[in-house]
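The structure is given below, and queries will be raised subsequently.
The complex appears here minus one protein chain, its other protein chains still in place.
Here is chain A:
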Amino acid sequence: MDTTKTSPAGSLGLRTSWASAPYPVVLADRAGTVVELNTAASAVFSALSAGDRLRDRVPSWLADAHRRVSTERSGQRSDREPAHGPSGGRVGDRSYEAHATCGSDGDVVWWLVDDTDRRLAEEALHGERQRTSFLAEASNALLSSLNVNRCMEVTAQLAATHLADAAVIIAPGKGRRHPMTSCVGSGEVVRSIVDIDTTSMPGLSEALQGFPPVPSRWIDPASAPEWVVPEEMDGAVGSVVITPLPGHGTPGGALVLLRTSGHTAFSEDAEVFARLFAARAGAALAAARMYSEQSSVTTTLMRELLPPSLHQVNGVEFAGGYRASGQSDRVGGDFYDVHPGAGEDQESLAVLGDVCGKGLEAAVLTGKIRNTLHALLPLADDHARMLRLLNTALLNSHHTRFATLVLASAARCEDFTRLRVTSAGHPAPLIVRRDGSVEEAATAGSLVGVLRTIKSTTTTIDLAVGESCLLFTDGITEARGGPLGDEMFGESRLREALGECAGMPAEAVVERVQMLAADWVGRGVHDDMAVVAITTPRPDVFSAMTRGAAGRRPA
């Protein structure tokens, strides 16, 4: 190997042009010894001069690239460029791309191009892309659940994995007690309720009040209270940032990001980014909170309004069925109740009704009607009077929301059930006789809640064994469906269906009617549907099914 070579000026004609080239140029021989370098190269590699070994003076990426190119070239005698592309790497705080040109004698000229700015731009772009994709991922993860706790867990997890070493979320609480969710690295999420003084941490009480809006702020790690540092965190806390989680007009809580002292502190970029993340997390948390409040209101109302399970009372069989409108989860306007008679010979009162409209106002009116009727039970021997009192209680000068209902008082006599039935603006109940004939109860009256005076007629019906009286809401008769999808189920179909229910127990009657109406509707939308059947049970069924009527003599 020849290490005493001089410049290959003859073959490449460098000497004349390269010395003053604006780019660093280094000429090295096959063995990796520097032959010559220009002024620009001297500026970059300050310690480098001719005769030095590359490996000792330049970064290893360049020395390695030189070795690779030289090895490739040995044995070949060609002037063409090496097969692989340019190498690249850092020199100090700059970064360069190194292009090689090979001389016929095995020398290599390295042309270095400063690509620091391009690389920085590329890095920034890459970072920006990563953040965007993280924010998109975060939004997806955050919005995939409307559960507040799950939302806080996801927020803590994402923040601890991507933004800091540990993340703590403090939610607005009751008094001094605040729900806290924390996560360290990719570890488990820990939920707890802490009893804290929010003023013990700078910026926390403002963030929890939500107003005035406060920017995220740095906190002296030494002043961070002990409770905010998760136990699982390794090492001392190096930096702390607190960022408010903005809600929709309501405070969403505070996000605290912590980094250990071994880690780089938060850059300004990271802080801005944390704020972007906090905005998304806050919005998701606010949506989840709003949803959970709404759903708890609905659940509370529904619990009160859920139809009771019915059974045999004092020798009379009651069964009820309710199918809520599939259109939404809003509380519907149909309801029914059965108030068992106090003694064996006392009448039980069945009520089935339909409040106009849907939603909260309908639910409130429904509750009012059910409570009022319950209070009026001692007057149930006079339906008309009961309805008049109910009507007066409901009258309201602000709106004309009304209800229609049917009252049915039932008492078991020897071998039949005596019914007193009164309609208040409601479709008259249908009676199915033992022979399958169906008749309408001869009762009519005014709706309740709007008119100053109301009228009603009460009818008395005797149900023999196996005969039933069906109370229903117009959700059944007005159910649209059928072969063309737009025909009403109608009263004639209901009568026909009922005709087949002669001799059936009350529960079977309800099931049959509900099934036929559901089949009729198919997948179409329908209103609430409520049905109650009152049946005189067969003696065998009667004795076998009697509940809460011990000692009663079977018919």
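Details
Simple rule for what comes next: contacts are C-beta pairs under 8 Å (C-beta built on N, C-alpha and C of every residue); 3 or more make two chains touch, one makes a residue touch a chain; residues count from 1.
In this text, contacts and distances are computed from a predicted model.
A chain of the complex is left out here; the name its UniProt entry carries, from "Xanthine dehydrogenase family protein subunit M", "Molybdopterin-dependent oxidoreductase", "Carbohydrate ABC transporter permease" or "STAS domain-containing protein", is "STAS domain-containing protein".
When the whole complex is considered, the residue among A:R191, A:R401 or A:R433 that touches the unshown chain is A:R401.
Note on the undisplayed chain: of the listed residues A:V69, A:I454 or A:C469, the one touching it is A:I454. Between the chain not shown and the residues A:G106, A:P340, A:G425 or A:G466, the one that touches is A:G425. Considering the whole complex, the residue from A:T181, A:S446 or A:T536 that touches the absent chain is A:S446.
Within the whole complex, the absent chain has one touching residue among A:H66, A:H99, A:R289 or A:R388, and that is A:R388.
Although one chain is hidden here, its contacts on chain A can still be listed: residues 333, 354, 356-358, 384-385, 388-389, 392, 395-397, 399-402, 404, 424-427, 444-447, 450-458.
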